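Every protein chain but one is kept in place in this view of the complex.
== chain A ==
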Amino acid sequence: MMSNDERLAYMAEQIYRNFAAQGRDMAIASTVDHIVSFWDPRMKAQAFAMLDDPAVRLSDGARAVFEKLRIETGAVG
């Protein structure tokens, strides 16, 4: 079974895949919107911590989503 970090990254990737038919940029934007609407601050903070941790391997989709999320929410990078 997945660890909590893996599960969070998986969730982002899964949302992204469901928007993928919109094309990459739109899919990233839609995923970010979705996360802003539905994730609590702790989950977002956890996502940013994963971005900053070199030991964490994120899929392309999840990484792109978390990066854009950080910019959009004004969280310090």
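The rule is simple: a residue touches a chain if its C-beta (ideal position, glycine included) is under 8 Å from a C-beta of that chain, and two chains touch if they have at least 3 such contacts; residues count from 1.
Please note the rule applied: contacts and distances are computed from a predicted model.
Student: Looking at UniProt, which of "Glycerol-3-phosphate ABC transporter ATP-binding protein", "NAD(P)H-dependent oxidoreductase subunit E", "NADP-reducing hydrogenase subunit HndC" or "Formate dehydrogenase subunit alpha" names the chain that isn't shown?
Tutor: Going by UniProt, the chain not displayed is called "Formate dehydrogenase subunit alpha".
Student: Spell out the interface residues on chain A facing the chain that's missing from view.
Tutor: These residues of chain A touch the chain that is not shown: 1-2, 4, 7-8, 11, 14-15, 17-18, 20-22, 34, 37-43.
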